[in-house]
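The complex appears here without one of its protein chains, the remainder shown in place.
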Amino acid sequence: MPRDGETSPRTATLLMKCPDRKGLVRSIADFISGNGGNILHADHHIDFETHYFFSRVEWEIDEFTIPAGEIAASFRPLAEAYAMEWRLRFSDEHPAVAVFVSGLGHCLVDLLHRWSIGEFPGSVVAVVSNHLDLKETAEHQRIPYYHFPITAQNKRAQEAKELELLSSLGVDLVVFARYMQVVSDEFIACYPNRIINIHHSFLPAFIGASPYARAYERGVKLIGATSHYVTPVLDAGPIIEQDVMRVTHRDTLEDLIRKGRDLERVVLARAVRLDLDRRVLAYANKTVVFD
Amino acid sequence: MPRDGETSPRTATLLMKCPDRKGLVRSIADFISGNGGNILHADHHIDFETHYFFSRVEWEIDEFTIPAGEIAASFRPLAEAYAMEWRLRFSDEHPAVAVFVSGLGHCLVDLLHRWSIGEFPGSVVAVVSNHLDLKETAEHQRIPYYHFPITAQNKRAQEAKELELLSSLGVDLVVFARYMQVVSDEFIACYPNRIINIHHSFLPAFIGASPYARAYERGVKLIGATSHYVTPVLDAGPIIEQDVMRVTHRDTLEDLIRKGRDLERVVLARAVRLDLDRRVLAYANKTVVFD
Amino acid sequence: MPRDGETSPRTATLLMKCPDRKGLVRSIADFISGNGGNILHADHHIDFETHYFFSRVEWEIDEFTIPAGEIAASFRPLAEAYAMEWRLRFSDEHPAVAVFVSGLGHCLVDLLHRWSIGEFPGSVVAVVSNHLDLKETAEHQRIPYYHFPITAQNKRAQEAKELELLSSLGVDLVVFARYMQVVSDEFIACYPNRIINIHHSFLPAFIGASPYARAYERGVKLIGATSHYVTPVLDAGPIIEQDVMRVTHRDTLEDLIRKGRDLERVVLARAVRLDLDRRVLAYANKTVVFD
Partner (left out) sequence: MPRDGETSPRTATLLMKCPDRKGLVRSIADFISGNGGNILHADHHIDFETHYFFSRVEWEIDEFTIPAGEIAASFRPLAEAYAMEWRLRFSDEHPAVAVFVSGLGHCLVDLLHRWSIGEFPGSVVAVVSNHLDLKETAEHQRIPYYHFPITAQNKRAQEAKELELLSSLGVDLVVFARYMQVVSDEFIACYPNRIINIHHSFLPAFIGASPYARAYERGVKLIGATSHYVTPVLDAGPIIEQDVMRVTHRDTLEDLIRKGRDLERVVLARAVRLDLDRRVLAYANKTVVFD
């Protein structure tokens, strides 16, 4: 697809999953081509263990005979016939993102720079934090900063306020950019597979606190970082992206932390981009990533 | 796709390229699903610079209403309507492969072991060499070894004999596993995009002779290996796969050569497998790799 | 160091560890240079948590005034003064290695090829197995194959015979090249940090059985392999080397196993080479690797 602003055609993208059945690919192709759509990308995957079908199709809609506002309604009967879960997205939509942080700013600085140069679709509508450290960083980029200090006592109440804020801003995706709080199951339930976290280890190794210290202690020769959707089980949600970096006996714990920052930035940014491009489908606690 | 022998269904795979046109995906899906085929994998790619369409579709043929022997003929009209180049392959076919070597055996030993444990489809029907060094290696695996010593004088004549041999054995793919001879354009013309070479650098750096010595001299911090289809221009054919490995000032030239062997083995083996699985389409001196 | 056979000088290598104290580097340099030795490599490391000193020094001994046979005795007083653990090795020694295997041959084939082309010092004096599958592979390379079938009943008795064999062959290093048996603490105690195992995951993730199946189940985006010294705690010994490879949702469990073989081969081979070159020092369940 031509990606430079001037020439990109307006497109629609369907992201679908359902039990596999004969004729699925054909039915989808018929719906799009039969209504004058020009398919730009089509990627299908079948999981042969669960017999599930996953698909991402993107097509030009300028000559599509169904108006953009009616595509969802027109597609619904087909989707229901196959018992699909599906999402429809248009290339000119701008999903709203909220970034949660605590004291460490490397991921936030990196994400905001990426948005500022147009690397991601959508826009950051809020930086939310339990601390004030990164207020200036956000405001320098003209992003509103919301401060919700968290204590054992006020946690539930503060989360309620955060959810209210996210709802009022129409937030589509929440990013935990080294946010050092475990959020409640209720919070997570409001954003199923819509919260991306970065964990500073190659999961499932070193789940939980202080992964670098434990990696150092164990004497590993590689450190890692993992971005995943947040589920109620700590660090156990569907993995979107992982990467690693080589370390040696010469690296102190502080070196691991420094090297790890380079991993965290990149692994989180890749996951956010893949999600906002509607390239990720979660299922069975895994992900299908159409890259 | 279930890959363990007992449960794998018999499949057909179409590999197609043609100028992009509206309705292509649908026409292909119609041909397969309309004749009772169950699509297992479908991957499409459009190159927006050349406006070319590339596709790989694999489907179960047990309930396909067109008999295997007639699929090609049935598909031809559609292919011609879209001016396609295409290849059809069945999962129970066994492509014949010839491996060319000189004195270095690491790639050959590796490839033959992979075949012996069923990692690749097809089978090696000949090891061809201008030397005798690896005769025992081939024969230990019960592969016929053909010795064609090459001199400036006999080169043309020997190549003719090699081509005769390949033709008589019905060879589908030729693999240059560190074969230290530059073959003639005539030889290459007989196997367009059917000869895979391994070059011991990350092309296009260090084209030609002694890439490790030149990498050492230049002081690079990464060495590489590249597998590509052979074309008349030296080391300039479509790249199938590349990989690199870290080196330091502590590495001597001999260390580079040793480390490089690990790259060469793996990069060549990946390319051979991708090709034999009919996952590679060459165009415009590049490749589309449906992995 | 010039590594091509003809010109390499004869060298001695000291591998030392002890509590850190002022003057250590100087004392070692004095011992070598003061006796006419020309230092070729010297690498020191201090662990600032445990305050331990680690060192590897290699020097030419052709003009060394202490005869090779007396170096150990001459060095002992210095070593004792600093409470060192140390090992002395000469470049013309040939350590004897025993490789243990079960049914999978990819690591064995790879290791034996490396020895055959001179990639490792020393030589394989025995292949030991609880199965007969790889007998021909070993014997093709003219390595004696010893078959010790293991049952719950005979395990202790068979291990005793294995130890007897290793002892009679003067084995310095034992390599578990996908050996599918957990050996007893008694066996391990005979070869402290002298047994190298390859585990098919990035430890400490997926300790124990079926790591690929569990990686597949968890939906990781990277698979790994780890070589480590064997200690009584399963898969928890000092890590020598690790590496990873990218996988996607398209990879079946069988693909993970296939890709993993490439990791296992290389990660095990690197560890064996580093150990035989006397570049590895184990301490505090970690390793210092002077590469």
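Note that the chains are named A, B and C in the order they appear, and that numbering of residues resets to 1 at the start of each chain.
Simple rule for what comes next: a contact is a pair of C-beta atoms (placed from the backbone, for glycine too) under 8 Å apart; a residue touches a chain by one contact, two chains touch by 3 or more.
Worth saying up front: this structure is predicted, and the values here are computed from it rather than measured.
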Among the options A:His51, A:His94, A:His113 or A:Arg156, the absent chain makes contact with A:His113
Using the touch definition from the top, which of B:Ala72, B:Leu169, B:Ala205 or B:Ile257 touches the missing chain? B:Ala205
Per the whole complex, from B:Gly37, B:Gly105 or B:Gly224 the residue touching the absent chain is B:Gly224
For chain C, the residues touching the chain missing from this view: 1-2, 22-26, 29-30, 32-34, 38-46, 48, 246
Across the whole complex, the chain not displayed is touched by chain A residues 1-4, 105-106, 109-110, 113, 117, 119, 140, 250, 252, 254-255, 258, 261-262, 266, 269, 291
Since one chain isn't shown, list which residues of chain B touch it in the complete complex. 45, 47-48, 54, 202-206, 218-222, 224, 238-244, 248-250, 252, 284-289
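Going forward, only the chains that are shown with their structure count from here on.
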Computing the C-alpha centre of each chain, which chain sits at the greatest distance from chain A? C
For the two copies chain C and chain A, is the contact made of the same residues on each side, with over half of the numbers shared, or of different residues? same
Quick one: name the chains whose C-beta contact count is the highest of any pair. A-C
Chain-centre distance (mean CA atoms) for chain A and chain C, in whole Å, is 42
Where in chain C do residues touch two or more other chains at once? 250, 252
